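The structure's right below; bear with me while I get my questions together.
In this view, the complex is presented without one of its protein chains, the others remaining in place.
Let's turn to chain A:
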Amino acid sequence: MLDIRNLHVELEEDGKQILKGLDLSVGAGQVHAIMGPNGSGKSTLSYVLAGRDGYSVTEGSAHLGDVDLLALEPEERASAGLFLAFQYPVEIPGVGNMTFLRTALNAQRKARGEEEVSSADFLKLVRQKAQSLRIDAEMLKRPINVGFSGGEKKRNEILQMAVLEPRMCILDETDSGLDVDAMRLVSEGVNALRDAGRAFLVITHYQRLLDHITPDVVHIMANGRIIKTGGPELALEVERNGYADLLAEAQ
């Protein structure tokens, strides 16, 4: 589903290289986790895939199915089925959550040549998804993420994901800032979306999330590369011993 080959990325601003030949392949129906020390380039990878400005790809490729992601605008990538749950969801005063989500859903549907969703159907859909994530309907009337707690913002990301139904979901530290119950809700939200046609790339620092969302594959990222790939046991090893041994081994 997601195929990243030899990806090299530097900051446009100062030419600093962040991703240094990254290879990653996530199959349909799979959940992959990425762990790695702070600053290793995990968020950069997710931003580059989503199409944020400020990075230049100097080498390599990234495909979603047969779609060349790097050739598309961010909104086109979204319509092609890519979704990034942000590590730091953005607050946008003055733009209502519901207006935003409906505009996004209909824009995606339009781009794919599908019918727009009616107001009534949309409301029903959001209400139902919000309820399962225990998101208060009142909260959705507020501007995007404004006045939301850290955990509420993360849950709102998952709500957007549930409504937009992307086929490739990237979750960047969605677990950070969540209390134990919220972690379970979010994980249930993710698990409910797991199916054969959809894949997940879950960036996290902690085993805890992976207790709820069992990954098929775990990657360790350091210094802009995947330095080791294994099964769920790799996450447990990191939890126990940290990165020192893995880093030394990769040298």
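In this section, contacts are C-beta pairs under 8 Å (C-beta built on N, C-alpha and C of every residue); 3 or more make two chains touch, one makes a residue touch a chain; residues count from 1.
The working rule: contacts and distances are computed from a predicted model.
Asks: Given the options "Fe-S cluster assembly protein SufD", "Cbb3-type cytochrome c oxidase subunit II", "ATP-binding cassette domain-containing protein" or "Phenylacetate-CoA oxygenase subunit PaaB", say which is the protein name UniProt records for the missing chain.
Replies: The UniProt record for the chain left out of view names it "Fe-S cluster assembly protein SufD".
Asks: Of A:A111, A:A137, A:A192 or A:L236, which sits in contact with the chain we cannot see?
Replies: The one listed residue touching the chain not shown is A:A111.
Asks: From the list A:A28, A:A50 or A:L247, pick the residue that touches the absent chain.
Replies: Result: among the candidates, A:A50 touches the missing chain.
Asks: Looking beyond the chains shown, say which of A:G15, A:G94 or A:G197 touches the absent one.
Replies: Missing-chain contact among the listed residues: A:G94.
Asks: In the whole complex, what residues of chain A lie against the chain that is missing from view?
Replies: Contact residues on chain A toward the absent chain are 50-53, 73-75, 77-79, 83-84, 86, 89-90, 92-95, 99-101, 103-105, 107-108, 111, 143-144, 160, 164.
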